[in-house]
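Yeah, one chain of the complex is gone here, protein chain that is, but the others are all in their spots.
Should a chain be cited, it is by its letter among A and B, assigned in written order, with residues numbered from 1 in that chain.
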Amino acid sequence: MTPAFAPFLAWRYLLTRRINILGVCGVAFAVWAMLVVDGVFSGFVTDIHEDVRRSSPPLLLTDLPHDTDYEPLRKVLEADRDVIATAPRLRQHGMVMPFSPRDRGRRPAGSEQLEFDHTRNGFALLLGIDPDRERRIVDFGAWLDGGPAAIARYGGIRPRATAPVQDDPERRRRLQVDDEQEWRARRRAGLPAEDDPADHRSIWPGMLLGWPRVFRLDWVQKGDPFEVLVAAFPRHHAGGPLLRPCSERFAFAGWFGTGHRMFDELTALVPIDTLRQMLGESEFDEDYVELVTDVAIRPRDGLSPADLRALQRRLRAAAQAVLSPDCAPCSVLDWRQQNTTLLAAVDQEHSLMQIVLFVVMLVSAFVIYATLHMMVVQKIKDIGIVAAVGGSPRGIGTVFLLTGTIIAVLGTGLGVLAGVLSAMWLNPINEWIYRISGGRLELFPRALFDLQGIPCHLEPSWIVTVSAFAILLAVTVAFVPARRAARMHPVTALSFE
Amino acid sequence: MTAVLQARAITKSYAIGKREIPVLRGVDLDLHAGEKVALLGASGAGKSTLLHLLGLLDRPTAGEVRYDGRPVQDLSVAERALLRHRQVGFVFQFYHLIPELTALQNVLLARMMGTTVFGYWRQRRRARSAGVAMLEQVGLGERLHHRPAELSGGERQRVAIARALLAEPRVLLADEPTGNLDSETAQGVVELMFSIQRERDLAFLLVTHDEQLAARCDRIVRMKDGTIQGSRPGDVQPEDSAQAD
Partner (left out) sequence: MYRLFLAIRYLLTRPINLLGMGGIAISVWALVVVVSLFSGVMAVIERHVQEAGADLMVTGLPEWAEWSRVDSALGDDPNVAATAPRLLHYGLLLRPGERPPTPPLPGRSALNGGDQPFLFVLGIDPDKEREATEFERWLGSADIPPALRVPDPDAPLADRDGTPTVLVGLDRMQREGYAIGDRLRLTTARLVPGEGGGKTPVRLELDLVVGGAYRTSHGGFTGNNVFVAYSTLARALFPDRGDPVQEVAVRVHDQTQLDATAERLQRTVHRAVERDGLGFGQVETWRQRNGQMLANVAHQRTLLKIVLIVILVVAAFLMLATLSMTVTEKIADIGILTAMGGTPGGVTLVFLASGLVITFVGVLLGLTTGVLTSVYLEEIRQGVLWAFGVDLFRLDTYNLTRVPYLIEPIWLLQVTLMALVTGLVVSAIPALRAARHDPLVSLRGV
């Protein structure tokens, strides 16, 4: 039971003592900082997570042994009621070199490993895909749109790379470019070509490169030939595996951007059939194996996390049963598990930021404590008066506790308001600063993070968390002076000078 | 008729460092409804301490304080606060008003003590008109919304009196209420207190140095070194008056 005088007095104190404005400002500022800084930061993190998620299939069966066949796996995986589709994937190291007849001094490799940038050395992770199947697993269209968008952001002027949409399923499967484009590219490269473009039928399989690599090769045009070199270990070799470098000519068919930087820098997408052939699997062989190193899986939508984990376990067991019993265990990974290294690095920075923000909150709790403490000291006499008029110690304590709470609630409210407003106006403000400073100054260097604007994700849950935390902290802190006030002896208080 | 307020063999001592300083050494006092009692004594005789003990602001080291014959020692802090609110009105020498509140708010504060937030909200109009009436009765109808800093000493003491009486207590304890006022203002305040005391039939304990003022009371109680010296009506002891300054 709160006596009526407690909220009344708390409110009067708050209104008449300007010093309390400081407490309100302190809390508001801290809440604002927490919202904006963490909003921006979790904006980055959410964006990165989103990009990473977009670059990865929802589930991936991986860690398969060498020479695994897709068909038996497909059967058991698609038999599961929660699986909508699967797609074969074949990963292989390779070198990607622009084919350049008039040698312009460019070579595939460079000792650029000192940089964490894989685009300058020609080294690539070849990812063989079946475009039609892949489309059912990941948002392939978004990948293809993301490439030109990313390059445009860096100021590159390039035609939009059209997705290699071909009516002919066979050509689509091989990611082939248009006849005329290949004909032009042959002409440019000085390779043999018919006189009339209408007579030409394109034969090169297509290759999609990650946009950072394309950005480096700034002169490349659609249809340009590339040499791709891989090391194969053909199954059929009698005396055990034989290492055989094998090369193939691909046409540059376009570029993609998932936003997952490591994936975009490293990966070159090629038709899976072509890659299989390069690795020594010919469709005409009797024991042809549809080689895969991974199987991308799309589960039914709307599965709960628990269901998804159960599905992962189920699929893993099913796949393991198909594989030879003595091979190493395979795994079924969700998109997070597929990207542990990258996500761990991102999360580490996020937690560092949150520690810093926690310190901000701590110091602003000090502000509340200081204002309330001083208030108790200055109001000792009032405590005696209230006691003389019949106020209970509990009620007197409540006065100070309530004052602290009101400060916290007001501060939090203001902070949330300011936070939400500045989150909304962050980009216009940044734009404005950028403009009036003549492009020299930016609140957040957007180019650094590869982003169009500052992503600011103010999640309602975070607002609630911060508000609750701020108020709780303030009330906890206010408790100390409040208890002191409640315990004060009325006679001592009355005679206090 | 039992006394409203009774003190029986009250002793009180304070610990200062390791020493016990006795302030009251066995005080007996009865206060009846409608009775004006003056408490005379030199500084340090223990008058204020006795007042605090009677007003339940403090607990005696030994002895009993009784309200309507009921001992109050064993009541909890909150119960004592409630009892204080219902039974006792305090008037202090230094007014003790809360500077952040206006005259009316200071008075209404007394009304808020015993009720909950909602309880007060329901009766807020009544409480307000009671507060205004009270202030009008003490002659401050024009100064309801002035802060203590904007009021003269006499006006402040009137606000304090209004505050003490709003909750309609049966006991009024005044600790040198005129000690800080010039004689003319003091006169007015005293008349006000006496008239209200008569009107409400209050038990009134007045701590004072002023023999003339004391003489107007029904009974004079003299204190010296923590004991009661005498309590005859109209009694004036010359040696004490020399000390009391």
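Keep in mind that, in the parts below, contacts are C-beta pairs under 8 Å (C-beta built on N, C-alpha and C of every residue); 3 or more make two chains touch, one makes a residue touch a chain.
Quick caveat: nothing in here was measured; it's all calculated off a predicted structure.
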| item | value |
| --- | --- |
| Shown chains touched by the chain that is not drawn here | A |
| Omitted-chain contact residue, chosen from A:Ala10, A:Val45, A:Met95 or A:Val214 | A:Met95 |
| From A:Leu362, A:Ile429 or A:Val464, residue that would touch the chain that is not displayed | A:Leu362 |
| Of A:Ser56, A:Gln181, A:Ser202 or A:Ser392, the one touching the omitted chain in the full complex | A:Ser56 |
| Sole contact to the chain not displayed, among A:Ser304, A:Ser324 or A:Thr341 | A:Thr341 |
| Which residue of A:Val37, A:Ala142, A:Leu303 or A:Leu414 touches the chain not shown here | A:Val37 |
| Contact footprint on subunit A, counting only the chain that is left out | 19, 22-23, 25-26, 29-30, 33, 37, 52, 56, 60, 62, 64, 66, 91-93, 95, 99-103, 105-118, 121-123, 125, 189-192, 227, 229, 231, 233, 240-241, 243-245, 247, 260, 262-263, 266-267, 293-294, 338-345, 348-349, 351-353, 356-357, 359-360, 362-364, 366-367, 369-371, 373-374, 377-378, 444-445, 448 |
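Just so we're on the same page, only the chains that are shown with their structure count from here on.
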| item | value |
| --- | --- |
| Subunit A and subunit B, separation of their C-alpha mean positions in angstrom | 72 |
| Interfacial residue positions of subunit A with respect to subunit B in the complex | 1-9, 12-13, 16-17, 381-382, 384-395, 489-491, 494 |
| List of subunit B residues in touch with subunit A within their complex | 52, 55, 57-58, 77-78, 81-82, 84-86, 88, 90, 92, 96-98, 100-101, 105, 109-117, 119-121, 163-164, 167 |
